[in-house]
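Missing here is one protein chain; the remaining ones are kept as they sit in the complex.
Moving on to chain A:
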Amino acid sequence: MKVTLFATCLVDLFQSSAGKATVELLERLGCEVDFPESQVCCGQPAFNSGYVKEAKVAMKSMIDTFLNAEYVVSPSGSCITMFHEYPHVFQGDPVWEPKAKKLAEKSYELTQFIVDVLKIEDVGARFEGKVTYHTSCHMTRLLGVKKAPMILLSNVKGLEFTELPGKEQCCGFGGTFAVKMAQISEQMVDEKVQHVEETGAEYLIGADAACLMNIGGRIERLGKPIKVLHIAEVLNSR
C-alpha cells in the first residue's frame, strides 16, 4: 500500500526521531512510504490564533502537496484534525472546498491508519518498561480516535501499562496559548506532570508532538526522571 507521509513541522524540525520511527514502522507493516518535499505546516498556528487568511495560504499549499496521494498518514492527531477541518474553512469555495474534502477523506492519524485501514492490531513490537499514555484533546475529542492507540499499546510485548489520572484533561499546550497565557498554561502542565508522576511510570507516551513537547519540556525543567516518547517510537521498538 502506498502511503504519503505528512511529517508535520514539529516532527520535521524538533522530533525527527518520531518521524523516522513512523517511516520504519509503516514500511515494516508493508507500506511504501513517500514524503513530498513541498510540505510545510498544516496552518494550525495561524488558524487557531484567528489569522484565517494566513492559515489558508498554508492550507492551500498542503492540499496541493497531497493532491495525488492515496493515503495521507501523520504522526500527529492534531494536525490531521486540522486537515479534517479544511472543508469547513473553505466552505462555499468552488475550487478549494471539493479539494479540501478529498484531502480530509484520505487523511489518517498514524494509529488510526494502522488499526482502521491496515486492520493490524499487533505490530509485533517489544518495549520493556512501565508506561502511561496522554490522550491528546484534538485527537480524541475532535478527530474521535480513542481506541486505536490503546489497542496497539496493549499488544506491545514487555510493556507495562498504567492509566494516567485525568488523562482526558488538556496538558496546557493549546498552540499560542502556551505563550500567550503562560501563567495558566504552567498550572495546567504542572497538574499533568503531577499526574504522570503519580502513576510511577518510567515513560510518558503520546501521539502528538506538540503535547509531548509541552509536557516533556516541563518534565525536563523540573528534573523529573520520566522519559517522553512518541507512540511511533514505542511501536517501532523490537
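Here, contacts are C-beta pairs under 8 Å (C-beta built on N, C-alpha and C of every residue); 3 or more make two chains touch, one makes a residue touch a chain; residues count from 1.
What we mean here is this: contacts and distances are computed from a predicted model.
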Listed names "Lactate utilization protein B", "Formate dehydrogenase major subunit", "Sulfate ABC transporter permease subunit CysW" or "Iron complex transport system ATP-binding protein", matching UniProt entry of the absent chain: "Lactate utilization protein B"
Options A:189, A:207 or A:229, residue touching the unrepresented chain: A:189
Given A:71, A:86, A:127 or A:173, the one touching the chain that is not displayed: A:173
Which of A:16, A:91 or A:154 contacts the chain that the document leaves out: A:16
Residue of A:115, A:131, A:159 or A:213 touching the missing chain in the full complex: A:213
Interface with the unshown chain - residue positions in chain A: 7, 9, 11-16, 19-20, 23-24, 27, 35, 37-41, 43, 45-55, 57-58, 61, 65, 137-138, 141-142, 168-170, 172-189, 191, 213-214, 216-218, 220-221
